[in-house]
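One structure is given here, and the rest of the page talks about it.
Yeah, one chain of the complex is gone here, protein chain that is, but the others are all in their spots.
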Amino acid sequence: MTELIQNIWLIPIYPLIAFAIIVLGRWSKILPQKSGAALVVGSTFLGLVHTLLFLSAWGPHYEPISVSAPWLHAGSLTLSMGYYIDAAGMLMLLIVTSVSLLIQIYTHGYMYHDPGYSRFYAYLALFNFSMLSLVLSSNLFQMYVFWEMVGVSSYLLIGFWFTRPSAAAAATKAFLMNRIGDFGLLTGILVLLYFTWNWWPGPVLSFTDMSGAAQVALHAAGPVGFTIMALLIFMGPVAKSAQIPLHTWLPDAMEGPTPISALIHAATMVAAGVFLIARMYPVFTISPVAMTVIAWVGGITAFVAATIAITQVDIKKALAYSTMSQLGYMVMAMGIGAYAAGLFHLMTHAFFKAMLFLCSGSVIHGCHDEQDMRKMGGLWKHMPITAATYLVGTIAITGVLPFSGFWSKDEIIGASISQPLLFAIGVVTAGLTAFYMFRTYFMTFHGEYRGHSHPHESPKVMWIPLVALAIPSALIGFALSGQLGLPSFEHFVHYGVSLVENGPNFAVMGLSMSFAIGGYVLAWLMYGSPKLISPERLKTTFSPLYELLWNKWYFDNAYFWIAKNVYLPFAALSAWFDRTIIDGIVGLTASTVNASGGALRTLQNGRVQSYLMIFFGAILTLAIVLMWIV
Amino acid sequence: MFNIGLYHYIALTTILFSIGLYGVLSSRNAIRLLMCIELMLNAVNINLVAFNNYVNMNDLSGQIFSIFILTVSAAEASVGLAILIALYRRRSTADMERFNLLKW
Amino acid sequence: MDHLPVASILIILPLVYALILPLLPNRDKLLHTFSGVGAGLLFVLSVFFWLATAKHNIPVYQYVPWLPQLGINYIVGADALSWVLVLLTTFLVFMSIVASFTSINKRLKLYYSMIFMLTSAILGVFMARDLFVFFLFWELELIPMYLLISIWGGPRREYAALKFVLYTLFGSIFMLAAILGLYFLSKSIFGDGTFDFSRVSQIPHLGLAVGAQILLFLGFFIAFAIKLPMVPFHTWLPDAHVEAPTPVSMLLAGILLKMGAYGMLRLCFGWFPEAAHVLAPYLVLIGMINIIYTAGVAMVQADLKKLIAYSSVSHMGFVLLGLGALNAIGFKGAVFQMISHGLISAGLFMIVGTLYTRTHTRSIAEMGGFGKNLPTVYFFALIIALASLGLPLLAGFPAETLVFYGAFLSHAFQSIPWFGGTHLMLSIQTLTIISAIGVILGAAYLLWMFQRVFMGPIFPKWSDLKDAVPSEAFVLAGLVLPIIIIGFAPNLVAGQFSSEMTAMAAPYNHIEEAHNPVTTQTIASIPRSVIAHKKGESH
Amino acid sequence: MENLTLLNQISFWLFAIMMIGGALGVVFHKSIVYSALLLLVTFLSIAGLFVLLNAPFIAAAQILVYGVGLTIVLIFGIMLTGDKPFVDPVGQERPKRYWLIPGVIAFAFMGFLLWSLLSPNYNFTAVNGLFLERVQPSIAETLPGVQAIIADGGVTHIGLLLFSKYLLPFELASVLLLLAMIGAIILSKRQFPEEEAEGEPHVSQDLDGGAMEGKSCCSLNEGNGNLASENFDSEKETLGVH
Partner (left out) sequence: MFDLSSLTVMSQQNLFYLLPEGILTLGLLVVLCLTIFNPKKTSEENYALMQVSLITVLLALSALAWTFLRVPVITPQKAAYSSITIDMFGYLMRMLILLGAGVTIAISHRFLEKNTRIVSDFYVLIMGASLGGMLLASSNDLIMVFVALETLSITSYILAGYFRRTIKSAEASLKYLIYGGMGTAVFLFGLSLVYGLAGSTNFQDIGIALVHYHGVVHPTLIVIMLMIVAALGFKLSAAPFHMWAPDVYEGAPTPVSAFLSVVSKTAAFAITIRMLLILFSGFAEWAVIWGILAVLSMIIGNFVALKQHNAKRLLAYSTVAHAGYMLLGLVVGTSVSVSSLLFYLVTYLFMNLGAFAAVIAFSTLTQTDEITAFSGLVQKRPWLTFGFSICLLSLTGIPITAGFFAKFFLFQSVALAGPVYIWLVIIALLNSTISMAYYLNIIRLMVVKEPSAEVEAISDSAPTSSALSTALSFCVFATLLLGIFASPFYQFTTLSVQQLAQQRPMVISQAIFQKK
């Protein structure tokens, strides 16, 4: 039994088996219609139990275990796969298995009437397999493999209702954006491998020897080369966690069904970026330039996303931008060295953001696929549980004292004290977060119902997971903050000698909480019952700013413009070049041969005497040629 | 004037050969063309007999060669005329310009 | 087992089929089954022979003197590299014949005999161990391919078929010149002219001047580049593909392109290491152009089949990149790319074929939303498209990885010597990175095509389409299965020819040792503390 | 003795001039009949030259074969094909006579030959001298009986050689003459009308699109060839395939 628990690589295999069964079963029509849920939920539950058993069996001092076997051998290069489990890995494992379990239960209710029910669960199982394998991967190569697998499963799930052209476009866009990130990661891996080519004691690129490799690479490549490599690797997380330059796919990803938005685009996949930074911390920490870049990318993303979220009218898009903003926080935390704080916020964010998305899901479900907040309102009366859980989530995310958001987010803001500018951004963004979160809360649940369908509370199978998620999103921050005598989060998860003296710094936390409350008051004034400040008037007064925010800082238009005016013309030009020039040359040679054939043919004009003239003319010319040559 | 040597004959045959050549290339009438071919063959005959006379007196192979040329060219001329008659019956003209049906 | 002339049996068997076919009665059903069973038997036989010989490492070699006066003899044999390609050939022939059950309906006798003749020609090329036999089979595959394209092809088929034949023939001129050059050298070195691979391959090592080596290398290379196809010579491929019927273009893309790549690896890179080292920069540069340029061209294609044709040109650019890396990893990556591209492109063409038999149109604008009522086709198309993107756990990924890793870690050249002594500051590393962009472009045009064809609302015109027929499903499944198996366990396939690749890359090892950035003494200079730190890392 | 050589020289130049004049006449004379007669003159003068080159038998043969036989055959030919200068069908302008190019070619040919054969530093004797003393007796001469006969250099020697050394060419020439005769008969024999009536199995497939004038022109000038007009059915023109 013990060695069964030991080989932890079984955890990702359960969803893979479930995936295979569903695919083959449904194709051959053996499996009953709605049996997808049972299989997938069962496999995830098995994974959760296995993780907990492994955690308990892992022993007091949680020594990281790394096992790997050769996967692809060529010449002097042997790429291998296996599993590597350490504190961060265990954290991610717990989050992924628990959140996905609850979401899968919720999906049964949400997708029950959808014809693609079993296909959806198959994709879910595939996603679980790739996410769990990513978390457990023992070396950077394996992580890259499952990095792309996760990208593909998000492509499949976003484009689940592929008959809708917007969903299809969003899926392709998401995959391409991730592909750009993967390109950066791949190049980074290649450069790393180039500089540490025959140094690797164990399997190549394995995480256990990563710090040694980092030193060797720094030594071989020199500081500039090393920084470039680090930034290249950072390109991966930028795409995956939707950081600034490569973020436009996340809001469009909301085309997918809501459980997906909850699972992938809130809790697990987008967090993979941060997880990669955590895994590659030894590489990043060496180059200060890389760290600042990471911090600043995180900070800017947090701020920009928050500003855009203010103007959003679609509830899911608002939540998507809030996820982007929170991810910005995590990346900033990583950038400034607050390894533990970043991961802590990752965990708490996973719970309450998943819950928020599920609430929005049940709202949409209730209002019969209505996503525009302007057509909602006053749902408090119709959906009390959803409203309550949504409120808990909103409070958690804004970082009000007892709830988990406070501990993790404010810890990050506290840790960013050392860089004043970032600290300012952090605090302001905290305020903005509170404003737009409560704005969405008031617009959907307060005031009178503006839509024309009659909303109803979602069934039990959907609100139980909501409640189940509400508990950790409320209490887990407090539990692990170290205040209650329980070992604090840092105790479990930390990176070597922690660069920043962590532990809650209450003064800073108080400041950020006050900003949050300010944002709440402002939202209450504008959207709450008094409606003292009318949003329309604000829009007109600050119209240029509003336009900027409404158009999502023109990123989308910029990308679209580049695609349309740069790449397509290049492609068209090369297509034209290919058709006319290269084919032209071929055609030209053929026609010259033909024409010369025609010309020589007319030489044969039918008169014997002209033939004889050529006969003797040839003799004469040959004579001259010979006299000249010989 | 001076003794008649081999080169007089060679010069003579070349001139005759060239006249025949010119005749063949330029004549419009097929019969005249055949005549000019005969001229050229005769030029060769003179050449051979001259060589035989000046180069190798005691072996008359040159003259025998010219005898064969004589007979064969006669045969060829007669066949030529036969063909010309056959063509004339069809085209009722002996004008070389008209015989360019087969071309390109 | 070793006494059996394995190679000749595999070559002659399809010819036997081709001869039996005209004698059969003219009933379609019978002809289909006969050829299907025949091809299946051929595949099973080749697998059986492979297992019997490769596993007990019995060498497959047959030497029959044919015309001693001119040093010409029939030498045929198969080593690991040829075996892999032979198996790929027989498998794809089996698949394409099953695919032609639905897509070919007129003049079946001529059709199947031509396919079998083509197969024997290709098997002959892969198993030839004598330049004369190699050249003979190389030319033999022209006529069957010509007839296959020009009789059962699309509207502009004759133009495309003639273009294909003349292009290949033009290339084979230089190959023959190179063969005769080698024959001349072997005459002066060994005393009697020979075509035998084993003896001819020794010539470059017996002090042949690099200039002569380059000339011979280029002689062979032009013929193989046209076949590969390499960019400037690639315009025949889109025409040939667009006009060829589906099973034929499956064969064309699946195997014929591999003849060029196989020839390059075994003849050009195998025999002329110095020339390869000198020309590597240009090959990698053209390989990169191959990938990027055709990816761009494919983006704007209106015809679905043309798009896929350009995609296979772009994929074959990876082979060039891998070969240009001049190390065992690159070579193995190139061979792996041959195999995976063979399966993937055959799959892509099968998908296009199934769509074409239903809609009789190939323009993407008219297509749309097939995912709804063609679920199986959608499912297989999805897997194959993703595999062609280079998605991990599918056949495309290990090939691309090995090519990228091989090319990036190779020290073939740091800069490309350009005209007038100037140097293009493009090292193989930068070229690999630029080619990696090709991966993104590849994803772009493929997914965009996938989105326009399979996703989106169903066109009213196509609302009544039926899903895949069992034979089509069998072929698609047949192709997708190996793609997944190779994807999950690449060493299964890669292991077969790894020793072969290291042997082939042996002459290039001196490049690796010459300048390796991380030599042992640099490691020693790293401060002790860091290494120690690694030990006690996360306590 | 010297008047003999003088006679030789005078007769050589006489014959030479007659020959060249006759040849030029054959080529340039407008009427074909006159050129035939001038041809006869040329043949006779060539026979004279042969005599000078002490080849009496050849001279006799020349007179007989060419002078008599060939000239008469040619005259027949002229009679059969009409001796009037060609009248071109109405409307078709007279194709210009080619005279410049043939003239250039013939003259260049003559010049080149003369230069190469007669020019001092390359002339024959320089070359030939080298060779003269080498003369090897050919096989025929070694035969015992033949030695005696060679002396008189006359006809018997030719006859002997003809039937010993060159017997095979002689026999082949006889076969050749036979075949030539058959051929001439086949080609030019005028079939008797009744055989003609059932005529040739006409193969009436007009062959090449290229030749415009195939059909039309023949029927056009069918009229003017009066001398040899047969009772052919002119309209069923057989371009014929073979």
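All chains are identified by letter, namely A, B, C and D, in their written order; residue positions are counted from 1 within each chain.
Note that in this section contacts are C-beta pairs under 8 Å (C-beta built on N, C-alpha and C of every residue); 3 or more make two chains touch, one makes a residue touch a chain.
Small disclaimer: the values here were computed from a predicted structure and weren't measured.
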item	value
Among shown chains, those touching the left-out chain	A, B, C, D
Positions on subunit C contacted by the hidden chain, ascending	66-70, 110, 132, 135-137, 139-140, 142-143, 146-147, 150-151, 158, 161-162, 165-166, 169-170, 172-174, 176-177, 180-181, 183-184, 187, 193
Missing-partner contacts on subunit A, residue numbers	593-594, 596-598, 600-601, 603-604, 606, 608, 611-612, 614-615, 617-619, 622-623, 625-627, 629-630
Subunit B residues touching the omitted chain (full complex)	10, 13, 17, 20, 24, 30, 33-34, 37, 40-41, 43-44, 47-48, 51-52, 55-56, 59, 61-62, 64-65, 68-69, 72, 75-76, 79-80, 83-84, 86-87, 89-91, 99, 101-103
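Here is the rule we use: only the chains that are shown with their structure count from here on.
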item	value
A-D or A-B - the one linked by more C-beta pairs in contact	A-B
Approximate Å spacing (C-alpha centroids) for the pair subunit A, subunit D	100
Separation of mean Cα positions, subunit D and subunit C [Å, integer]	69
Multi-chain contact sites of subunit D, meaning residues that touch two or more partners	98, 101-102, 105-106, 109, 211
Contacts with 2+ other chains: residues of subunit C	none
Footprint of subunit A on subunit B - complex, ascending	21, 24-26, 96-97, 99-104
Interface residues, subunit A side, partner subunit D - complex	606, 609-610, 613, 616-617, 619-620, 623
Residue numbers on subunit B that touch subunit D, as the complex places them	1, 3-4, 6-12, 14-23, 25-32, 34-36, 38-39, 42, 45-46, 49-50, 52-53, 55-61, 63-64, 66-68, 70-72, 74-79, 81-86, 88-95, 97-98, 101-104
